[in-house]
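Now for subunit A:
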Amino acid sequence: MDDLRKTSRMKRTLSHMGSAVVRDKVGTAGFALLLMIILMSVFGPIWFPLDTESDPDKLLHPPSSEHILGTDHLGRDIWAQIVSGGRELLVLALLTASIAVAIGIVLGSFSALVRGKFDEIMVFLADVWLTIPRFPLLVVLSGFFRLDSVTLAVVLAVLSWAGLFRTIRAEVLSLKKRDYIEAAFMLDLPMMHVIFREILPNMMGFIAANFTLLMRAAIYAQVGLVFLGLLPLDQNWGVMINVAWNQGVIYNPNAIWFLLAPTIVICLLILSLVWISRSLEEVFNPSLRK
Partner candidate 1 sequence: MQKDMLVFAAKKLMKVVFTVWVVTTLIFFLIRLMPSNPIERYIQNLVVQYGMTYEEASSRASSLFALDLEASLFVQYIDYLSSAVRLDFGTSFLSPGVQVTQIIAARLPWTLFTVGMGLVLSFIIGIVLGALAAYRRESWYEPLISGTSSFLSAVPDFLIAIFLILLFGVFTWGGRGSIIPIFQLRGTYGPGVTPGWNAPFIRSVIGHGFVPILTYFFSQIGIWVLLMKGSTSGCLNSDYAQIARARGLRPAKILKSYIGRNAMLPIATEFAMRLGFIIGGSLIIEQLFVYQGLGLELLNATSNRDYPLMQAIFLVMTIAIVLSNLFAELLYGVLDPRIRHGGGKQDG
Partner candidate 2 sequence: MSPDDWILDIQNLFIDYRTKRGNLHAVHDASLRIRPGESVAVIGESGCGKTTLAASIVKMLPLNADIRSGSITYKPRKGKSVSIHSSSEQTMRTLRWSEIVMMFQASQSSFNPVTKIYTQFLDTARAHRMKLTSQQVLKRSRELLELVYLNGDAVLNSYPHELSGGMKQRTLIALSLLLDPQLIILDEPTTALDLITQKRILLLLNSLRKSHNFSMIFITHDLGIVTQLADRVVTMYAGAVVEDSPSSEFFADPKHPYSVGLLRAIPKLNAAFEHLYSIPGSTPDLVRRIDGCLFSPRCEHSHDRCLREVPQLRSVGGHRLAACHLYEEVTV
């Protein structure tokens, strides 16, 4: 009975979310764009495998019928690199956002539900934490630790606890006043039950909007640190920008797609995430609708 109620409420929120977002033009565009990028990153590498060997005859060639985006400094196809360069970024962004959301939900709702000294201290710590500049901190940390992409994903998630903690805490506080949550407390249901069965389903939209924003921040940090050379190089769009930049592509207009293509895809990916979160926010926060 309880499960039934939960799934139906969950389903209702999700279908409400889906239909509202589809009705929203910006949201539709965002979802379509994200879907295309995901499809490209999942299936693209099958049709466009990476060139594993360099070809000294065609270094930094402009776009041609053979290489639609031209070639890089080692004569490898750029389109194939674009197709393969998104998977890692997407997976890491998902990982970061998932961990961060989990931390935010647990700390935020716990703090809002128990209140008291614990809550006060957490709020104060979050305030303090939010004033520490994030990106410079990452740079400094990279001077102490050897970061790799997965560690970075975890570190990013941990570092972004405060923002999500604050928003989720505020959301839970407002939810807490609703009748059915009060009823759940009156029935003495365990805390975890209340959080996961009663509160979470009602915050799905809110969480989804924050999730996409966290993904955006994760991508920004990943690409930024890769560009600065503070992360080991793998195959992703950030690395392409880094290599293209360091190969002096800007002095060679023929090869400009080596730099431009990854820049544009990252832009598109981030735009799609921002659009999705914006339309989710609008759907769930009607006061923003103007």
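Everything below uses one rule, namely that a residue touches a chain if its C-beta (ideal position, glycine included) is under 8 Å from a C-beta of that chain, and two chains touch if they have at least 3 such contacts; residues count from 1.
Regarding candidate selection, all candidates are chains of the complex that A comes from, given by their letters.
The structure displayed is predicted, hence computed values, not measured ones.
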| item | value |
| --- | --- |
| Candidate from 1 or 2 that touches subunit A, complex-wide | 1 |
| Touching residues on subunit A, where the partner in the complex is candidate 1 | 26, 124, 127-128, 131-133, 135-137, 139-140, 142-144, 216, 220, 223-224, 227-230, 241, 245, 250-251, 253, 256, 259-260, 263, 266-267, 270-271, 274-275, 278, 288, 290 |
